[in-house]
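Handing you a structure now.
All protein chains but one are shown at their positions in the complex.
In this document, chain identifiers A, B and C correspond to the written order of the chains, with residue numbering beginning at 1 in each.
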Amino acid sequence: MKYHVTIDGEELEIELVERDGRTLAIHPELDDGVGVPVELVPVQRSGSYSLLVGDRSLPVVATGDEDELTLTLGSETWNCAVVDEREVLARAALGPGAARAGGGLMRSVMPGIVRDIRVAVGDTVERGQAMLILEAMKMENEIRAEVDGTVKTVHVTPGTAVAKGDSLITLE
Amino acid sequence: MKYHVTIDGEELEIELVERDGRTLAIHPELDDGVGVPVELVPVQRSGSYSLLVGDRSLPVVATGDEDELTLTLGSETWNCAVVDEREVLARAALGPGAARAGGGLMRSVMPGIVRDIRVAVGDTVERGQAMLILEAMKMENEIRAEVDGTVKTVHVTPGTAVAKGDSLITLE
Amino acid sequence: MISKVLVANRGEIAVRVIRACRLLGLASVAVFSDADRRDPHVRMADEAIALGGTSPADTYLSIEKVLNAARRTGADAVHPGYGFLSQSAEFSDACAAAGLAFVGPSGDTMRKMGGKIVARREMQSAGVPVVPGTLDPSEDAAEAQRVADEIGYPVMLKAVSGGGGKGIRRVTRSEDVAGAFERAASEAVTSFGDGSLYVEKCIDRPRHIEIQVLLDSHGNAVHLGERECSLQRRHQKIVEECPSSWLPDETRAAMADAAVRGAAAVGYENAGTVEFLVDQSGEFYFLEMNTRLQVEHTVTEMVYGVDIVAEQLRIAGGEALSVTQADVQRNGHAIEVRVCAEDPAHGFFPSSGRIEHLELPGGPGVRLDTFLFEGQEVTLFYDSMVGKLICWGEDREAALRRTRAALREFVVAGISTTIPFTLRLLAEPEIVAGHYDTSYLDEHMERLVGHGAGRHRLAAAVAAALVHRERARERVHRRATPAAARGPSPWVVHGRRNAMGGDR
Partner (left out) sequence: MISKVLVANRGEIAVRVIRACRLLGLASVAVFSDADRRDPHVRMADEAIALGGTSPADTYLSIEKVLNAARRTGADAVHPGYGFLSQSAEFSDACAAAGLAFVGPSGDTMRKMGGKIVARREMQSAGVPVVPGTLDPSEDAAEAQRVADEIGYPVMLKAVSGGGGKGIRRVTRSEDVAGAFERAASEAVTSFGDGSLYVEKCIDRPRHIEIQVLLDSHGNAVHLGERECSLQRRHQKIVEECPSSWLPDETRAAMADAAVRGAAAVGYENAGTVEFLVDQSGEFYFLEMNTRLQVEHTVTEMVYGVDIVAEQLRIAGGEALSVTQADVQRNGHAIEVRVCAEDPAHGFFPSSGRIEHLELPGGPGVRLDTFLFEGQEVTLFYDSMVGKLICWGEDREAALRRTRAALREFVVAGISTTIPFTLRLLAEPEIVAGHYDTSYLDEHMERLVGHGAGRHRLAAAVAAALVHRERARERVHRRATPAAARGPSPWVVHGRRNAMGGDR
């Protein structure tokens, strides 16, 4: 089975095959694409695993659901979107369309309280410009534009308590 | 509701009552029997709690099932058998009888392998006399008689692998 | 002598104080907000009192509630930790009035040394060099701008009652004073209940070096050398070390002398820290005095072998210091890393959530001061620091290597932390060489917040595919089987397989 793993903005195709009761992982950068025996053993209910890739040993912690995993390996954390071949085919059958929305929508990366809004609908903003002040943990944090654009919608008002992932401002 | 807690061989009767949304524990040695507010808050899924008895704070870890709990408080571990009033009444309704068996039955307190048996059926043994050698963790451990008596049954033979709680020898 | 200490704080520092109480055989009382009911300081203390409420103002900042808890439990001393009421002269006075030993200086001393402006005057008159700047608070932005124009840019705007990097802004141009003043004052009101600010000249590329002092009521005064805290982000210390990687011996001696002299001049009693800026030429300037225990006291403890919190409790109980200046010997090197619930990849935004998985480092030279536990909900109510890792080595290189090794062992899943960021930071050649000043982090931040070398990226992708496969199989299995007939999950089976069989 082939797995499409989107990690750090790049999509990698990993194939897992069973041979003689072991799992081999196939990818061009793994042993020249011949395949390497891999083993993932659950250690704790809380999502920790021991991973062997060939003889290499790595402690892994996986949180999140199976499609959107957060993996911690050797102190680095990666967000991985995973789909397998079957799921890709199933989605293709549903037709194209709702691929990935987003674009100019800025979401809150943490819960907090909106203290000040520095832009209004119709304003032109440059990448890096402060648009909003969000307070959390006793610090005031400036939320800056991630792209150049025009403010299309402001989803919050000063005093709004936002959760992680809530929409703040849409640019276009 | 009253709870009968057998702890360290002694039975204590603890009454828990709800008053103004709080739980009071009543026992003659707690605040002269007037009752003390108690609060048990779960901390971790693994069975750890924070207990307040009045203002006294104690970390508690509870393992086992609700009738036979193992409690760790302040580095001491206690085995507690608990029944509540309702259960006592229900059992009484079933009539007396199967109270507590046991007596001269010696069970293994750990898994291991029986290496040697020093007694035979019919032998008279004194309290403290070595009856059996059990090997575990590279050590040979002597299993000694807990009471004076006569060997009625030997449940194992040399080489038997026993689990914790398995019957070893019955005395009478 | 004291016998029961109320700890008017939370988090790792409350745990730290309870540990010192246990060392000295003193009983401890915890207080807690509704959000902290399950926290380690509550579970570790001998007694625990609910303050009721969750906001700092309703709980750890409420002098009335804290004193009521002390009265109710019969505590005879109060340790304020750091933050919260630790620098409140009013609280120190209120404890004294209630007959409680306050573990810190008197209200009068705090007013002299805690208020930054007054402290500057006091130190100047004790012959300690200070940073050029105003000797009066600026009431509004316009006045601050006038003063700043006079001193010359860049300048610092600082909260008179500030600390911990809050209520502080660097300003390089006259026209930016107004905006910076507003934000710093607003932060200062939120954090310290006092929005007044003062203006100070910026020292160019300084080192932040501080001297730990201990003074008892018997006239004994001891310094425990210096700590270097130049690795700062937004004036918030991130990594501290003892000794400094760079400080010349004569400067160290002169600074220690000035610190003890300054503290003695104002009749300071208990543990305190005198902070200095040291410029490239080795000139040092008094910055402020922290009239409380500091977060980074740990590195000094590792190197000097003195339990600073235990000394604080001894002093508060009227005992003499357990050590003299001749007793305290520097031994090796220690580094402290602050572990914060923040996401460096997103501007160090505070990260909240449940601790899904936790692994703590250990072994030789590794000390951990934390209150994290698996299943804990990290909230945004309080400071984002969730723990401190302190590593000792026979020299700076060994301490750095230990720290990096221990950071690799330290796994916190469920929230973002600064662990990976710090690991990259401590591998920077300039940091390893000890060539850095307070501007280092701001100048090199961009490189440090990325993913680094991405050594394990492919392995992470393989792991993701394997976890996906495992969970998909489990889901299918769960759907296909009624709950009662369902076998145990794979990890339980694996565990059982490992348990004792008779097949040895």
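Criterion: contacts are C-beta pairs under 8 Å (C-beta built on N, C-alpha and C of every residue); 3 or more make two chains touch, one makes a residue touch a chain.
This is a predicted model, so every value here is computed, not measured.
Counting the whole complex, the residues of subunit B in touch with the unshown chain are 1, 3, 5, 7-8, 12, 14, 16, 23, 25, 27, 29-30, 38, 40-49, 51, 53, 56, 58-63, 65-67, 69-78, 80, 82, 84, 109-112, 115, 133, 135-142, 164.
What subunit C contributes to its contact with the hidden chain is residues 15-16, 19, 22-25, 34-38, 44, 54-55, 298, 301-302, 305-307, 329, 331-332, 352-354, 359-360, 362-370, 373-375, 377, 379-381, 394, 398, 401-402, 404-405, 408-409, 483, 491, 494-496, 498-500, 503-504. Annotation for subunit A: contacts to the undisplayed chain at residues 41-46, 50, 52, 55-59, 111, 113, 161, 163.
What we mean here is this: only the chains that are shown with their structure count from here on.
When you average the Cα atoms of each chain and compare centres, the chain farthest from subunit C turns out to be B.
The mean-CA centres of subunit B and subunit C are about 45 angstrom from one another, to the nearest whole unit.
In this assembly, the C-alpha centroid of subunit A lies 50 Å from the C-alpha centroid of subunit B. With centres defined as mean CA coordinates, subunit C is found 31 Å away from subunit A. For subunit C, residues touching at least two other chains, in rising order: 374.
Touching two or more other chains at once is no residue of subunit A.
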